[in-house]
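A protein chain is absent from this complex, but the other protein chains hold their places.
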Amino acid sequence: MTTQAAQSEQPLLSVQNLKIRIQMDNGEMKAVDGVDFEIHKGKTLGLVGESGCGKSLTSRAIISINPKECETSGSIVYRSDNEASLKKLDLLSLNPTSKQIRSIRGRKIAMIFQEPMTAFSPMYTIGNQIMEAIQIHRTKNKKEAKKIALEMLAKVGISDQEKRFDQYPHEFSGGMRQRAMISMALSCNPEILIADEPTTALDVTIQAQVLELMRSLQAELGMAILLVTHDLGIIAQMCDEVAVMYLGKIVEQAPVKEIFYNPKHPYTKGLLKSMPRLGGDKSKRLDSIEGSVPMPINMPPMCGFYERCKDRIEGVCNTQAVPKTRISDQHSVRCFLYSEQREGESQ
Amino acid sequence: MRTMPVFRRQKTEAPQPVKIKDANYSSQWRLIYLRFKKHKLARISLFILAFLYLIALFAQFIAPYGLQSYDSKYVNAPPMGFRFVDAAGKFHIKPFVYELQSTRDPETMRKIFVSNTEKRYSLQFFVKGEPYKFLGLIPTSTHLLGVEQPGRIFLLGTDGMGRDLFSRIILGSQISLSIPLVGVAISFVLGLIIGGISGYFGGWLDSIIQRIIEIIRSFPTLPLWMALSAAIPPRIPVVTMYLYIVIIFAFIGWTDLARVVRGKFIALKNEDYVIAAKIAGVGNTKIIVKHLLPGFISYLVVATTLAIPGMILGETAMSFLGLGIRSPATSWGVLLQEAQKIENVALYPWKLIPLGIVILTVLTYNFLGDGLRDAADPYKK
Amino acid sequence: MVLLHHKQQANGKIKFGGVHLKRNRFIIMLLVILSVVLAACTNNAGPAQVKDSPKPSTKVEEAPVTPTDAKEAPMLAKLVTAGTLPPLEERLPVQADVKIEEVVDEIGQYGGDWKMPWSGPGDKWGVGQPTEEALFRFNKTGDKVEPNVAKSYEVNADSTVFTIHLREGMKWSDGVPFTADDVLFYWEHMLTKETFGKKIYDAYYSVDPVTGDKALAEVKKVDAYTFTVTHKYPSVQFLERVAIDNKWFFAPAHFHKTILPEFVGDDKTLEITKQWGYEDPKVFLVETGYYFWLHSQIPTLRAWVAKTDPNSDQFIMERNPYFWKTDAEGKQLPYIDRIVATKIQDPSQKTLGTLAGDYNLLTFDSKEFTVLKENEKKGDYRIIPWTQPAWSSAGIQLNQTTEDPKLRKLFQDIRFREALSIGVNRVEISEIVSNGLAEPVQASVPEGVIGYQEGWSKQWADYNPERANQILDELGLSKRDKNNFRTYEDGSDLTLTVIESSTDSAAFLELLKKYYEDMGLKTNLKVVDQGTHFDMKYANQVPMTTENISVANVAFRPDTLVPLRVITPWFGHYGLYSSSGGKEGVKPEGDVALILEYWDKIKASKSVDEINQLSNEIVKLHQKNQWVIGYAGPTPVLIVASNNVRNIPTDAVWADEYRSLGQGHPSQFFIKQ
Partner (left out) sequence: MLQYILKRILLVIPVVLFISFIVFYIIQLPPGDYVSNYSAKMSAAGDVMTPVEMDEMRANLGLDRPIYEQYFVWMKKIVTKGDFGFSFNYNKPVTAVIKQYMGLTLVVSLVTMVFHYVVAIPIGIYTAVKQYTAGDYFFSGLSFIGMATPNFLLAIILMYLSYTWFGDPLLGLFSSEYVNAPWSMDKVLDLMKHMVIPVIVIGLASTADLIRIMRGQMLDELNKPNVVTARAKGLSEFKILFKYPTRAALNPIVSTFGWSLSSIFTGATITAIVLNLPLQGPVMYNALLGQDMYLAGSWLLFMALLTVLGTLISDILLAWLDPKIRTEFRGN
């Protein structure tokens, strides 16, 4: 993990008050309810939370590829570091099928997905699908595009690139497919790589190799990474900064060390406790957080974690929206335990 | 398809079961039902179909007249509705209908129908009429609606022999709504199994089945029907005959579905999850049913709903050979066949109403299929 | 093209995936324009070609208005000036021998096409009968024959020697003279040698009044235009019977000499057969010998000569330049230039084509009357009903020799037939089956036809179900099975089976089944294809069927009333007994045997009155026994003619013997320009 200069530098991408609402039969689901974070050059931000907490929707909203049922609002400001024309651009303001957003997708902000098998179309060779992005963003000439693609395949550690280039997704193993996915994403050397649970579908050994590959590529190409996962182990290994999400909100955000050694929010603590420890007592059952994630539909203003929180304060946590409290300049938490003002004065 | 298993009720191994509070974890079918309910059009279609089948069930009771109510006085009469206000402007609570008198235009010999405003016949319910067996069991002769004797009510007009078209449509629905489904089901099952085996096992079994399919497809059906029409005993009940035809249709019709199922199976059989199931020792049939079939439920649903119109109308092509439904029994196909004369299109257009009914049925089946297709598709958010 | 809207982002911001309503209206508007354009181009293509004066390149362009005194069609006048055709005088027979054809309304104009629908070469008689030119043809009233191809004839006292004179200077359609040699050739080398698949016709035999054995006539040539036919025994109706059986008693000798095996040898004939595209010489000789009018290569005496291949979609016959008839003003007939027979495959096309004016002269069954009458003005045509000598338009024939002995006894019992007759409401049948056109009467010889019997049409014609049931009980059919159907006395099952070869009479049979079953007689209806029905009739397996009797004069054509061979369902295998000379079939007794006796007397009778008297006896026997039950009287055949098609008689009789439309002498039909 490379430690970087202080936050004073301009962030590559700053997400402010992102809200995603989905019209369901029985009301309006607030999948993402006011999320703010920033992505900095060369740094990795981890977005962690149980499935269904809105982390995937948040990551996909950046390049607005969420399905049409999602009504997205708020602002995602992108300040390109290496392209003059894109000094300051609110991605959400762009029309999802417009030329502008398309020039950013894959070229400036790339994405890799959880299920490599279904992410690739079975009908076309891996080479064809990789070249596609290159031919849109970098060069129209086929030979040149193929050369770049082969380079990328080599860079991600795939051997015998010539043969592999003409093979189909079903002829690749799980790990190799994910590597091909990464090579595709990075083929136009984007500034930001969004990785939506990149290794969940892989077994542990391959997982480590892929993560190691991502770290080395980050070091070499200097792109920022937004890593979406539910696996705290990966967070520890990869991320510089972590944002814990619960029920569409970021409940705690801090540098990775702070989260692991000085967790504040009861949910974060619960998550950490349920992680298997090296040398832990094997006979004892891992304790898990009681209850399950409620559906964020027509939720009254209260803390989402209230039902399952051991340290909840009756009358406070379940009566009003929880404001965000800043513990230190890099560490903030959304919980009344740490908020001085209890009766609703939000910061 | 992959994520479908996720919804499956988790078999928890833990000693004390985790308390499941709300409906987040429900069985796959319940989920499909939930999403199906969301599908407005499919719900309406389901309602219409249920209504049609209800009428078909109580056809004899609902239809005011029977199949053999020939009446030369009312040949090719236009539809007539109920009235509330009579010629003198007086309003009547009970809707009524005038006595229909028919004369012949001396020059064109066309039947002219004039309502005689003096005689009024009011609507009656549970009126006495053609004897029949209610649900095939209880002999009775009460009909749902009718008019005072000797008045006649032809809601949708009459056909070339003076029979009430409204009654014939309803009575025809008994056959046209039931038997074609048998045919569709048979060809569906055959196509699925044979196509599946051919696609799944491949190799010599596949080529044999493909050759059999080719032989069946190049069968000339016409001589078959002619041989059948000569061989069928005349007194055979209409329904059984129609059943034979539909079964034969099914035995010839399944090849299309089999071809597609084979194509799909070949494509899906090397999917990881299928191989995983194989390794886990799951039996072949279970793999086909549990894993492969859900893979293209949408095509199956669409193909089934598409086969229905073909089956409903199938027997009309045979009627000129003396096969198919023979008078006095009737079906929608027969009604359409009878309407197929220039004079009907030109002079008696109401005889085309059965066409509207068949289209309605086909529409509802297809929208129902649409609803099912969407509900069963896990990827649809 | 529909998908292109994705690209335009012109009006309105499309939310991702979902499309604003504005965009939808754009698509629907696009579609509407498209369909309007499509309809427009079909629309203006339609009327742009004004219906009645299409200008296709091939049609002979209209000659200037023909001067009234021009004696030949402009089409031929052009060929005469071009020298490819000899002048009119050389083409017509000598002045005295030209046949003057009286016109029905007025002297006609030349030109135009007779457009008719036909269903291909199988429908050969549809074109064959109207264009036929027989040696002798039936006169207007249909009781006597008049010379047609023949100029005149003399008969000796005891009707054994017939001298027939031909027309001097008359020529075949290829210009070769037509002489007595052509008659002799036909007699010696074709008819007696049975080269065209037909046995020697009955008409050419005379019957010894005493022994009944038959003797073939002799034909001798007197001079180039006269020949005699000598019978051993008197054959009073020889000319009428020739006009029925053989009709044309001549053949183009010069043509047949080039193809008959007798002249060119079998292998040459085989070679010619192959050239014409046939496989089997026998079939080839039938096609050229009997159905010659379909082939352009064969010379004919008819008013129109075949031009195109009968198997193509349009069969065309053009006027015969050497046609030997003229109208009273000496103008060479026929007036109409061409017959254009367009192929159709479904009866609805005949109706639609008539409404749209695609066909200008054709015939319909009375069922289509209402549709045709309603569109008479719009279609600019008129409907001319011709009466038919049919006994009924809806009826049933009970096979008197049906296989099942119990059923045969029942069918032969006159009371059973009476019950079947009075148990059916004829008014209802007439209203539904014939739209009220047919009279609700019994099957009987209609008024104005030879053999009409007063009051016959009322016999058993009333509707009296009680009386019918009473008769059936008297016949011992009182027992009923569980579904209330009558059984024989011994309780065995009684079923009436009606076997049909088409679904045309489906409505009539449905009603009949209702009435019969109301009387307790279980009735089954079965439809089989034509071929099977024919075989079943031969094998005596058709108990009942719905064929109608239609005969102009039993003396001329006995097949429907006298069991001479297996053809008419009611006498079934009695016919086989006669045709097999008593070896097979069922021996007729009672009145049926009596009919056969009368027929033998007719064949050997000496005078026309004797023949008419005996024919009347046969018809009376039919009246007495009523083997054929009719439920609706005969309906007219409808001749539909465009209003510009003139000279069509309005009061003629439509019968096979009078060659259907031929009775109106089509060569004098004309199209008013």
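The chains carry the letters A, B and C, assigned in the order they are written, with residues numbered from 1 in each.
Rule of thumb we're sticking to: a contact is a pair of C-beta atoms (placed from the backbone, for glycine too) under 8 Å apart; a residue touches a chain by one contact, two chains touch by 3 or more.
Predicted, not measured: the structure shown is a model, and the values here were computed from it.
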Displayed chains contacted by the hidden chain, counting the whole assembly: A, B, C
Which residue of A:A110, A:A224, A:L271 or A:C309 touches the chain not shown here: A:A110
Given C:S296, C:N524 or C:S579, the one touching the chain that is not displayed: C:S579
Of A:L92, A:M184, A:V322 or A:C335, the one touching the omitted chain in the full complex: A:M184
Candidate in contact with the missing chain, chosen from B:L34, B:A227, B:A276 or B:V289: B:A227
Residue numbers in subunit C that touch the chain omitted from display: 1-3, 6-7, 19, 24, 27-28, 31, 38, 42-43, 45-47, 49, 51, 54, 56-59, 115, 121-122, 124-125, 197-198, 277-280, 282-283, 287, 308, 311-314, 316, 340, 342-346, 348-349, 352-353, 355-356, 358, 501, 529-535, 538, 559, 565, 567, 579, 656
Absent chain, residues of subunit B that touch it: 41, 207, 210-211, 213-215, 217-220, 222-224, 226-227, 230, 256, 259-260, 262-264, 266-267, 270, 296, 298-299, 301-303, 305-306, 309, 313, 316-317, 333, 336-337, 339-342, 345-346, 352, 355, 358-359, 361-363, 366, 373-374, 377, 379-381
Absent-chain interface as seen on subunit A, which is shown: 60, 63, 65, 97, 102-107, 110-111, 113, 115, 118-125, 132-133, 136-137, 168, 170-171, 184
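The rule is short, and it goes like this: only the chains that are shown with their structure count from here on.
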Chain at maximum distance from subunit B, centres defined as averaged CA atoms: A
Between subunit A and subunit B, centroid-to-centroid distance (C-alpha), Å: 52
Computed distance of Cα centres, subunit C from subunit A, in Å: 89
Subunit A: positions in contact with at least two other chains: 67
Overlap residues in subunit B, where contacts from two or more other chains coincide: none
Of all residues in subunit B, those that touch subunit C in their complex: 68, 70, 72-73, 75, 104, 107-110, 160-162, 226, 229-230, 234-235, 319-322, 326-328, 340-343, 346-347
Complex interface listing, subunit C residues touching subunit B: 348, 351-352, 355, 368-371, 373-375, 427-428, 431-432, 435-437, 495, 497, 500, 503, 506-507, 509-511, 513-514, 522, 524-529, 532
In the complex with subunit B, residue positions of subunit A that touch it: 25, 67, 69, 115, 117-118, 170, 291-292, 294-295
